[in-house]
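One structure is given below, represented as structure tokens, and several questions about it will come after.
Only a single protein chain was left out; the remaining protein chains are all shown in position.
For reference, chains read A and B in written order, and residue numbers begin at 1 within each chain.
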Amino acid sequence: MARFLIKRLGQAVLVILAVGLLSFLMVRTVGDPVQSMVREDATVAERAALRARLGLDDPVPIQFAKYLGRAMQGDFGISYRNQRPVAEMIVERLPATLELVLVATVLALAIGIPLGVITAIRPRGPLANGVQAVSLVGVSTPTFVTGILLILLFAVTLRWLPSFGRGETVELGWWSTGFLTLSGWRALLLPSLTLALFQMTLIMRLVRAEMIEILQSDYIRFARARGLPQHDIHYRLALKNALMPVLTITGMQIGGLIAFAIVTETVFQWPGMGLLFIQAVQFADVPVMAAYLMFVGLVFVALNALVDVTYAVVDPRLRTGGAA
Amino acid sequence: MSAVLSAPPRVGALFLASPKAMISSAVALILILSALCAPWIAPHDPFALGSFSLMDSELPPVWSEGGDPRFLLGTDTQGRDVLSAILYGMRVSLLVGFAAVAISAAVGTLFGLVAGFRGGWLDAVLMRLADVILSFPTILIALLVSGIARGLLPDTRQEDYAVLVLILAIAINEWTQYARTVRGQTLVEASLDYVKAARLSGLGDGRILARHILPNVLSPVIVIATINLALAVLAEATLSFLGVGMPATQPSLGTLIRIGNENLFSGVWWVVVFPALTLVLLVLSVNLFGDWLRDALNPRSE
Partner (left out) sequence: MRSIHGASETSGLRVRGLTVSYGRRGHAVPAVEAVDVDAAPGEIVAIVGESGAGKTSIGTALLDLVDPPGHWTAREVTLDGETIDYRTTHTRGRDVSVIFQDPQTALNPLFTVESQLVHMVRHHLGLDRGAAKRRAIEMLEEVGIPDAVARVGQYPHQFSGGMRQRVVIALALACRPRLVIADEPTSALDVSIRAQILALIRRLCREKGMACLLITHDMGAVAQISDRAVVMRDGRAVETGPTTRLLSGAQHPYSRALIAAVPPAHRRLPRFAVPDTGAAVTDAELERWLRDRPTAGGDTPLAVDELTKVFRLPGRLFGRGARAVRAVDAVSFALAPGEIFGLVGESGSGKSTLAQIAAGLRWPDAGEARVLGRRFGPTTPKAALRGYRQGLQMVFQDPYSSLNRRMTVLETILEPMADTPRAVGLRLVPALLERVGLPRDVARRHPHAFSGGQRQRIAIARALAGRPRVLICDEPTSALDVSIQAQILNLLKDLRDELGLSMLLITHDLPVVRQMCDRVGVMQSGRLVEMGPTERVFDAPEASYTQMLLTHLPRLPERQPAS
């Protein structure tokens, strides 16, 4: 158990370091920070002074260490494009993305898991066939197409829902939430549904595959042979086994959703981090890209750690030792 | 080698027995062929600036009121024929897709074979690298690659390198899947007794890999390649839609959708809907075929 956690911790540190290195190399090699910060007519001496002040004359490993140190204090430098501190820009955009991802995750789980179970229990039924067909179309439809079609239908043609923005938001300290107003919820509906659809199909297929495999396992056959009721076997026994991998995938997917939100946010002009990032990519605004990468890396590592801990609590094989 | 590449006869029989396989492969094949033949079958040349005029702009599809029989699926804001633009766009989408699949399959299979068979530090390094890449979503890594390329390449050359950057951005993600699967399969195969028997027959590592292991790990590679073609086309479309893929001068399906999306509110729906439907149809048919192929080649069903 301790060994398992330490190993995971080691992997987490490795991922953070790798991401940090990538961010650092990006900032260091892509574009010249001095060039982007000084006036056009700066003298060689002025440039050299700035280089020294920015620590660009230090050996590269030292620069990397300093970069990581600053990042840990929340200092990711200044955006080339907006001339504002990157951290400030990210924090400003954080609530919009997290609220979107939260709602999408809840939607994906709440619809995906029951559909997966039902299609596994009756794999040849009309519902299962229908869901399978829809899910195949679902995985073949890119998120942005789904979003555009939803806008075309609900915003352009029917004019029921807004097609862009967050609606009215309420400030709770530094957090601006759309959960407290009707227009906030109306604005959230289409983007979160768009974002959830892809994950929903994924979760549904996963639950279905796991359930089908587990229902054929020896211990479920043994449970049937002992006359346990069908209902208990499906929902009390097999579902618990099937949900174990779902836990992992969901943890990873929440991280994935944050990144995936880039597309949804672009379609719906949702003022979140994804939109910030895509603008940064378009203008090669490296400090913003690097900071976003670090942020997503951190979220991933944190979520993975959370999944590991949950696993260790839920799975008795990890919680307790091996055979006596 | 011919025995290796020719699928067992039962796959052929299964294919003829499955409407799903036949229809999906027929649709995919028609789409791929029409993209390939775009210069000969497209009614107009969307790149010949002189051939279209603003007079013809925003014409609806031919069956709608005000449609023009010259433009089957209507025209865009500049008067370009939507159908021709789709045919040429699909060409670009498929070029990126096939190239990304070819590169990632070759690299991934090689890495997987070597990692699984050799083990040791090489295995550890390759697999940790794959872990790190896999722990980030495809789209994020692809965006980063494209962002870095934008920073490194001079502004004037960006359009020339757009295709290469896209292929690289997608292949960097996708090799990991082949590498992991092939490595896992190689570990399984290498532990089987027939490999020990081959050693006792005096074969060296290289011949064991080429003669015994490679043929036995190829079927999952073929399945992944098919499904990844669909994924690569989707990834390309997404990047182009986000404005970091193909430029408007060499539009892919994703670029067309992005351009169309900008005019969504003026009611010019056909400029975005038809490229989108083509994209979905292409990806769906490849996915369906891949799905069938996975079941047909599944060793469990043998």
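Here is the rule we use: a residue touches a chain if its C-beta (ideal position, glycine included) is under 8 Å from a C-beta of that chain, and two chains touch if they have at least 3 such contacts.
Nothing here was measured: the structure is a model prediction, and the numbers come from that model.
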item	value
Residue of A:Gly69, A:Pro114, A:Gly130 or A:Pro229 in touch with the missing chain, whole complex considered	A:Pro229
Chain not shown, touching residues in chain A	2-3, 6, 217-229, 232, 236-237, 240-241, 244, 315-317, 320-324
Contact set of chain B toward the excluded chain (per top definition)	3-4, 192-194, 196-204, 212, 215-216, 302
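To be clear about the criterion, only the chains that are shown with their structure count from here on.
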item	value
Rounded Å distance, chain A centre to chain B centre (Cα mean)	24
Contact set on chain A toward chain B in their complex	11, 14-15, 18-19, 22, 26, 29-31, 136-137, 139-145, 148-149, 151-152, 156, 163, 252, 255-256, 259-260, 262-263, 266-267, 277-278, 280-282, 284, 286, 289, 293, 296-297, 300, 304
Residues of chain B defined as touching chain A within the complex	128, 131-132, 135-137, 139-140, 143-144, 146-148, 150-152, 230, 234, 237-238, 241-244, 257, 261, 264-265, 267, 269, 272-273, 276, 279-280, 283-284, 287-288, 291
